[in-house]
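Note that this complex is displayed minus one protein chain, with the remaining chains in position.
Naming follows writing order (A and B), and every chain is counted from residue 1.
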Amino acid sequence: MTATLPSRPTATTGAPVTLPRHRSARATALFIVLGIALALLTVYAAGRGQLAIPAGEVWGSIMHRIGLDWGTMPTHPQGDNTLWQVRFPRIALAIIVGAALSSAGALMQGIFGNPLAEPSVVGVSTGAAFAAAFVIVFQINLVGSWTTALFAFVGGLITTLLVYALSRADGRTEVVTLVLTGIAVNAVCSAGLALMIFLGDTQEREQIVFWQLGSLNGSRWEYVGVVTPFVVVGLLGAMLMARKLDVLALGDRAARHVGIDVERLRLVAIVLVALLTAAAVSFAGIIAFVGLVVPHLIRMLVGPGHRVLVPASALAGAVLLLGADLIARTAVTGADLPIGMLTSLVGGPFFFWLLRRTRKTAGGWA
Amino acid sequence: MHRPALRIVQRLAIVALFASVVAACGITPGGSGPSGNDAAAVDLASAEVLTDAKTYVGEAHASLASTAIKPITNDPQQTLPVTVTDAQGTTVTITDTSRILALDIYGTLSQTVFELGLGDQVVGRDISTQFDEAAELPLVTSNGHDLNAESILALDPTVILTDTSLGPWDVILQMRDSGIPVVVTDSKRSLDNVGSLTEEIAAALGVPAEGKLLSERIEKEAAATQAEIAKVAPQAVQDKLRMVFLYVRGQAGVYYMFGEGSGADGLIEAVGGYDVTKEIDWNGMKPVNDEAIIAAQPDLIIMMTKGLESVGGVDGLLDRLPAIANTPAGENRRIVDMQDSQVLSFGPRTAEVLNSLAVAIYAPESAR
Partner (left out) sequence: MTLRLTKVSASLGGHPILHDVSLEIVPGELVALVGPNGAGKTTLLSVMSGDVEPSSGTAELDGVELRRWKVSALARQRAVLPQEQRLAFGFRVVDVVRMGRAPWARLPEEDLDDTIVAESMHRTDVLGLAERTFPTLSGGEKARTSFARVLAQQTSVALLDEPTAALDIRHQEQVLAEARRLAADGHAVVAVLHDLTVAAAHADRICVLADGRLRADGPPREVMQPDVLGEVYGHPVDVIDHQGRLVVLPHLINHTPTEEPSCAPALS
């Protein structure tokens, strides 16, 4: 039996009651700004790199690649290759990894009901790092150059599911238990990682450290091709559950009262987070703070509604990482700064500032 | 409200800029250049050999007799194109060697290329390649050991020789994707494969005959030096100096012992020493425990120069790692250091390396 609609009350003015007009203009403006920023930054980044190629030649190279005979091709004999084998895949991967990490962070914060949550809480990053170190030290070569990425991906996924499974009791997963289990599993993986570092020789150790610091150096189109579908699936999934994620803010009990299957939602969301993060981490190493800081910023600008938060975070994360990688590969001649270091250097202090500023309006910790 | 957002963006930009400047200051792309007191070492044969190497007190720095390149020929006869199977089993065809890049962590590959007489065709270098003939070449590594793809492509190389000691591997793959033939050589550095490594490099560059000549020369020189060493080094096992190769870095109490398979084992044997890591079946390069060092009781410790500097010289070493002070090597201050890029590189300078180490060990007065 469906509920009867309450008869329309007459408001004081006698007119029917309506909601104040919803101001979605700000969200639209944000998307436009981010979209333009991304487009401009991509163009700018395409023209910058250790091998100097004038903008006109970059344009010419792109035009020729799509079959149009406009503009001049790069004069440097390896200019075209530099653009298409080295720079463009790197730009593409930066965008995709940035989008993946930020949307994973937004998802994570939604399902934990805590603005301090980061994907690393469930052990994705450490599990992936451990698996990658394992491959490096034991020189496993199952699928050639894909081996490290594959193992990292599987390692991240297994760790996440392990954390989730271990923190379930009576068919329910308490947030606090999840975090504590994550800490424990993280500790185990870190120990494993330390063991790998011990067992390795100098070169292997350098590789592991290199991987841990995060870097987009060496990005290839194949990697872009592998990560993209994961990110697309992850983003789409997150968008589909956006409304339900909003309701989770009421707390587990109240959300259940409103018909949300909290357990299933949490499980699906965690799997999506694992997919997104593992895909990113497998090819770019561990890049910290993007998943924490970007959703925060977006939330401050357009509020916590996930329908806008997730895609906006993805866009903003792409812009952020593209910018950070641009600095990483052009700031010092001949050098490639570890991008994880850059994001931490910026993200760390920013995080402190955020803590102080948003405590009041965010509603405190759940 | 967009104003706070703009402020956020501005602050972010400033912090990011600051961060990159700080980072830039922190990065020293330069490597270990030849230090000021790297005077040309004497030949062991004419050096002042100690009567009892075990009781001598004092540290010594081993410097090469000469870092100059002695090409086996100034007019190598190249046969191109050539197809080789590299150390990983990849078949590579090289058609043009006018722009060569030879990159590895020790600089052995580029040295060998120069010694093959093809030095004028080399267009770039790694951080360990410090000899005069190559000093002007542009660096293609960043942060010491990372290959920089765009820097490499900027030089438009026609062939790249490398082993797996420099990374990331993806950059190598990017080079292959760009159509540049990449030949991956053996990454092991030891006395046993100096010859074969030389011939691998020569084959890839189309000068197999010169390669054979060079490898024979290196092996002959090394054998000659070893004979000289045999004259001054104690023969009986119990008289040999107990030696160990230690890798030390900085303040963190990190020190590694280099054992079997690290190249240090062959080195110690070649200079007539007794490798203490053999007693404990020590493989590879692993962090070592204080008591183990004391138990090993080495008479002499070989180290890399930069590592020794990073702990503050011999005084700093004994201060920071007191376990060493409880060994004969520590008590007698018998620390022999040599440039990082030279001591384990083997390759064309093998004989000189052995010679200068031997001088520092058995005739340290002449090494001053």
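Here, contacts are C-beta pairs under 8 Å (C-beta built on N, C-alpha and C of every residue); 3 or more make two chains touch, one makes a residue touch a chain.
Since the model is a prediction, treat every value here as computed from it, not as a measurement.
Colleague: Taking the complete complex into account, which shown chains does the hidden chain touch?
Modeller: Counted over the whole complex, the chain not pictured touches A.
Colleague: Taking the full complex into account, find the residue in A:114, A:147, A:202 or A:228 that is in contact with the omitted chain.
Modeller: Residue touching the chain left out of view: A:114.
Colleague: Using the definition of touch stated at the top, determine which of A:92, A:247, A:297 or A:335 touches the missing chain.
Modeller: A:247
Colleague: Touching the hidden chain in the complete assembly: which of A:64, A:256 or A:357 does that?
Modeller: Of all options in A:64, A:256 or A:357, contact with the hidden chain holds for A:256.
Colleague: Applying the definition given at the start, please give the residues of subunit A touching the unseen chain.
Modeller: 1-6, 8-9, 11, 17-20, 22-23, 113-115, 243-244, 246-251, 253-254, 256-261, 299, 303-305, 360-364, 366
As a convention for this text, only the chains that are shown with their structure count from here on.
Colleague: Just give me the whole-number Å value for how far the CA centre of subunit A lies from that of subunit B.
Modeller: 40
Colleague: Can you name the residues of subunit B that touch subunit A in the complex?
Modeller: 4-5, 8, 12, 15-16, 19-20, 22-24, 27, 29, 105, 139-143, 145-146, 148-151, 153-154, 156, 164-165, 167-171, 173-174, 177-179, 247, 256, 262, 284-287
Colleague: Spell out the part of subunit A that touches subunit B in their complex, as residue ranges.
Modeller: For this pair, the touching residues of subunit A are 49-51, 76-78, 81-82, 85-87, 145, 198-199, 201-203, 206-207, 210, 215, 217-220, 297, 300-301, 323-324, 327, 329, 331-337, 341-342, 345-346, 349-350.
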